[in-house]
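Handing you a structure now.
A single protein chain has been omitted from the complex, and every remaining protein chain is retained in its original position.
On to chain A.
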Amino acid sequence: QNVGCRTLSLSAHVGFDSLPDQLLRKSIKHGFCFNILCIGETGIGKSALMSSLFNTNFEDSPSTHFLSSVRLRAQTCELQESNVLLKLTVVKTVGFGDQVNKVDTYQPIVDYIDAQFEAYLEEELKVIRSLFSYHDTRIHLCLYFISPTGRSLKTIDLLTLRSLDSKVNIIPVIGKADSICKAELQEFKKKIMSELVSNGIRIYQFPTDDETVSEINTITNGYLPFAVVGSMEKVKIGNKMVRARQYPWGIVKVEDESHCDTIKLRRMLCTNMEDLKEKTRAYYELYRRCRLEKLGCRDIGPENKPVSLQEVIEAKMLEFCLEMERKEEEIKQRFLQRVNEKAAMLEEAEQQASMPVLTKYARLTLMHQEEELKLEEKKKLLEDEIAQFIEKKAITVSIQSQVSVSTPVVSLKTEGLQKVSAGH
């Protein structure tokens, strides 16, 4: 980076050596934040340890063992020491290891860590963003609580750790370590560390590259995993109230390094906060890279020319919009089709509904017409008959008038005929 730059010597005091102070002043004004994730079985002492580490009370209602899946609960508090303001967020697993079938119990945890990365990535990709005032929720440290069995790691421990070691800094701790005696403890620790190594699980190593801290950090690295004891209660020892656990056989003092490693953990945590945050940033970059590559973004395009992320995102957006338009069109077409079908159906039904009325009327009219015709025919027939009879009567009358001069025998006939004609 200093290629082409010449080194100058100053002839007098300029004053830019106050730069780190200017920077620190601003950082202090802005405040610091730190996020810890505690993973451990129900009742292993997560809340107690947090309360002991930070000397505050992370009050939490004791969890039940009967949750069907693992959940995560976050609590934030602000701590101040001299003039450093720290926004501390503690996320605890609830219900870890309680289920009968523990397949995928670690998935909610992995999802949670990814979700925090995702939220940060979203903010970073926004057009109008405010990264400066963004509340960083990325997990800086994961404390994994190992059960104090004294034997070895459980399968669930290995599975969970393996799924997390590429996403977050892990420090394994042995919870409720006052149930193991000193001799067994050393063996237990050695066994755990060798199991972690043989399973290829990467845990956080305190940095040893800076001479001032390398010695103490190397020694501390040898104490991993920390055997911790936490307590929410205080016991009076001498004339002071100390965090401790009181047994009939003695008192376990949380802050006594010969009793447990809690103080070591606290010391290492505080003096390496910056390093933990920096390593978290590296994990974030890894996540970001994988995520963007999954979206199809590349740094080098097909002709080995650098491709910009923005262009790829825009192209994807365009593609997506076109796809949406196409689907919309499709749906619209289908909708229209169905509307038409339905309309046709309705029309037909309407026709059929109105048809009976029309038909009946038509039929009745037809019937009347037919009947009328028939009647007309009958009338005609009758009139023809009447006409014929009148003709016959006329002929008979004329014959009678010719016959009336002859015998009266005929008159009977005539009378008969007259009667007949009268009868008609």
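We adopt the following convention: contacts are C-beta pairs under 8 Å (C-beta built on N, C-alpha and C of every residue); 3 or more make two chains touch, one makes a residue touch a chain; residues count from 1.
We take it that contacts and distances are computed from a predicted model.
K.L.:
Any idea which of "Neuronal-specific septin-3", "Large ribosomal subunit protein uL14m", "Immediate early response 5" or "Alpha/beta hydrolase fold-3 domain-containing protein" UniProt assigns to the chain that's been left out?
P.N.:
"Neuronal-specific septin-3"
K.L.:
Which one, A:Glu215, A:Glu233, A:Glu274 or A:Glu370, makes contact with the chain that was left out?
P.N.:
Answering carefully, the residue with contact to the hidden chain is A:Glu274.
K.L.:
One chain is left out of this view; which of A:Leu10, A:Val103, A:Ala183 or A:Ala353 touches it in the full complex?
P.N.:
A:Leu10
K.L.:
Contact with the hidden chain only, please: which chain A residues?
P.N.:
1-2, 4-29, 31-32, 53-57, 77-86, 127-129, 132, 210, 266-267, 270-275, 278, 282, 285, 288-289, 292-293, 297-299, 301, 305-311
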